[in-house]
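Submitted below is the structure of interest, expressed as structure tokens.
One chain of protein is taken out of this complex; the other chains stay put.
As written, the chains take the letters A, B and C, and residue 1 is the first residue of each chain.
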Amino acid sequence: MPTSLAPAEIMIAAIAPMLAGLDHVAVGAQSPIPGSAALLAQAKSGGRMRVSVLGSRDENPFTDGGRELFDCAGQGRIDAFFLSGGQIDGAANINLVGTGDIGAYPKSDQRFPGSFGSAYLYFVVPRVILFREEHTPRTLVEKVDFVSAPGTSAPEIYRPGGPHALVTSRCVFAFDRGAARFHLQSLHPGVTAAAVRAATGFAYDTPADVPTTPLPDAETLTLLRTDIARLVAATYPGFAARTWGL
Amino acid sequence: MPTSLAPAEIMIAAIAPMLAGLDHVAVGAQSPIPGSAALLAQAKSGGRMRVSVLGSRDENPFTDGGRELFDCAGQGRIDAFFLSGGQIDGAANINLVGTGDIGAYPKSDQRFPGSFGSAYLYFVVPRVILFREEHTPRTLVEKVDFVSAPGTSAPEIYRPGGPHALVTSRCVFAFDRGAARFHLQSLHPGVTAAAVRAATGFAYDTPADVPTTPLPDAETLTLLRTDIARLVAATYPGFAARTWGL
Amino acid sequence: MLASAPPLLTVASLAQRIKAGAKVVLPPDYSGCAMAVVAELMRAHVRDLHLVGAPVLGFQADQLIGAGCVARIESAAVTLGEHGLAPRFTAALKTGEIEMWDATCPAIHAGLQAAEKGVPFMPLRGLIGSDLLRVRPDWKVIDNPLAEDGRRDPIVILPAIRPDVALFHAAKADRHGNVWIGIRRELMLMAHASRSTFVTVEEIVDGNLLHDPALAAGTIPALYVTALAVASGGSAPIGLVDCYAPDQAALAAYASAARSDDGFARWLDHHLEKVPVSA
Partner (left out) sequence: MLASAPPLLTVASLAQRIKAGAKVVLPPDYSGCAMAVVAELMRAHVRDLHLVGAPVLGFQADQLIGAGCVARIESAAVTLGEHGLAPRFTAALKTGEIEMWDATCPAIHAGLQAAEKGVPFMPLRGLIGSDLLRVRPDWKVIDNPLAEDGRRDPIVILPAIRPDVALFHAAKADRHGNVWIGIRRELMLMAHASRSTFVTVEEIVDGNLLHDPALAAGTIPALYVTALAVASGGSAPIGLVDCYAPDQAALAAYASAARSDDGFARWLDHHLEKVPVSA
């Protein structure tokens, strides 16, 4: 077992297996952890998986302008995507707009950049993986102040897609769409269930026995720190420098 | 006055002045007479007028696929276009689908190719010029058997465009959108009002005095037979060969 | 990336992937027509195709109709252009052998764009008062829900057109499966809108078309391409812009032969003899 895994590496290793067997995984701009996980999963698939990374010179296959990612997802050609949130709540609602009373909109207490494509992609991409490094009661809240995109929808709403899991710096939550609720799936090394409970603002289920998040084996870690790191550096140079000193 | 004008040349010379002062004239595929008229009008404008000829290598400015002509017209960027019809009636309805009882559709007595873009462009292009060489009771009918595109619309229908005139091998009809009716505007040389009446299946108004269709002056005819003919030959080689022996 | 490239097949095995009953969108004659595949479809007597013109049809449709491969045509027009009316199309309408869904060009573009965007319908101006609305019960007039305070604003909405198959011919593809189409963006729309896309090309080029900034702008990415085949001269006799001109004599000969059932049958026999079995 390799030692001194970076927190980002644990998240990458946790996300990559969630993509196994998929045909096409897309990654938004400025998403280095999901991007690294997707490229790792692609390498593990023997190259069978297609990975499209927005903002990448070599991994971005789109030629029809900014709309193509969304059209492509609407056609059902994207199997997995990644979203984050300034706030994420226990029903997997995400908030990318701002905090405070919605009645005061647009004068948020804290303004986030905006919803980007979340209010669409969350509905049409079958496997949306939420990620947020900061795992605190400030980010994982009971109820988001502004719903950029809802976690679940009424049965009459067209929604082939939705949340699959939430990966943080502390743990992995799996999402049950029927119950509209998370459960604790695994704890990163050294993190206790109690610590997660204390750091989480929303209610979720905790099984009797929570495993440790599987860590990459030596071969995978070598792959990640060499070939994948070099690919990642081409699109996310700052992240690659911080994580792998590239 | 030049002698021995070809019938096509008279139609070209009749159409060209209808385009004077316009910014952008578009011409459909396989429309050599309107295409020649548009290129003549462009030359007369000193090049200020833009002419887009579908199917032309050099005069087709579109780069967004087959839809762009229609999008461009929908944006209000095309001032004039040309339509024809297997049948045209006195309310300027055109039929590009087929003859016979519509109840028997699609088993027409005579099937035409189809409506192409007429059911859209007739509504959104401000100045649509109808043209049809064959001027007989078979082509100019009281009521078309199938309305590919109607000549006029109820006031609540979005319709910035519509018919302006009908040019045939015998005469020019002007269209009054308010009255939904043609009147005889000019007779080609040697054609009588009575002959037009006998050859026309629909009712229209005839002023007391019907002028002769203005013919091109010597300078214009030279321009048409040299520079314009060469441009036309690049897109409509068969027509240029038949008309000018090019 | 190569591992996820679409397979490179023979023309015949590519044609075999297009099944009876498929809804197949085809380009107009001025774009890239996969005539070599059309020949294989006729040879194999593929039945009950629903052909969609993007937005009009010509020789491809007329031949397939003549060979008995077509159940339905959805198009803004069917014509052989300067070679006149499409004779097999006209004859099949008379016998009632094919169903006809007349359309208008922008309605087909809009329907394909609806499929491209994953929406169930698209609005379009015009059309109201046209008898096309009488023969197209799938098109519907609604009141524009965003019209200003109570003003009536009727507008047509058109259902998405989602073909099973897009089929066309292009100048080149690379080994990754990216296909260069230049300004012929209706081919890209067809690929985006369809469940599967089959392409024949003049040649396979080295390198990656997406890595050349000039060529990338006219390239359909491999992710939309189901399978490829090399067919040199694959759009003859219709021609391919910047590659080879139409063979007007061959087109005229077809137009003339196809005026009668017998003439078409003889043309087809002769045509399939000339097209080698590539399986």
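Heads up, the rule we're going with is that a residue touches a chain if its C-beta (ideal position, glycine included) is under 8 Å from a C-beta of that chain, and two chains touch if they have at least 3 such contacts.
It should be emphasised that the depicted structure is a prediction, and the values quoted were computed from it without experimental measurement.
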{"item": "Touching the absent chain when the full complex is considered, from C:Gly66, C:Gly218 or C:Pro237", "value": "C:Gly218"}
{"item": "Interface residues of chain C (partner: the chain not displayed)", "value": "110, 113, 117-125, 138, 140, 142, 144-147, 153, 155, 157, 159, 181-183, 213-218, 241-242"}
{"item": "Absent-chain interface as seen on chain B, which is shown", "value": "23-24, 45-50, 52, 58, 61-64, 70-77, 124"}
{"item": "Contacts of chain A with the absent chain, listed as residue ranges", "value": "29-30, 55, 57, 62-68, 70-71, 74, 96-97, 102, 105-108, 111-124, 146-150, 153-154, 156-158, 238"}
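Just so we're on the same page, only the chains that are shown with their structure count from here on.
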{"item": "Centroid comparison with chain A (C-alpha atoms), farthest chain", "value": "B"}
{"item": "Centroid distance [mean C-alpha coordinates] between chain C and chain B, Å", "value": "29"}
{"item": "Rounded Å distance, chain A centre to chain C centre (Cα mean)", "value": "40"}
{"item": "Where chain B touches two or more other chains at once, by residue number", "value": "none"}
{"item": "Contacts with 2+ other chains: residues of chain C", "value": "188"}
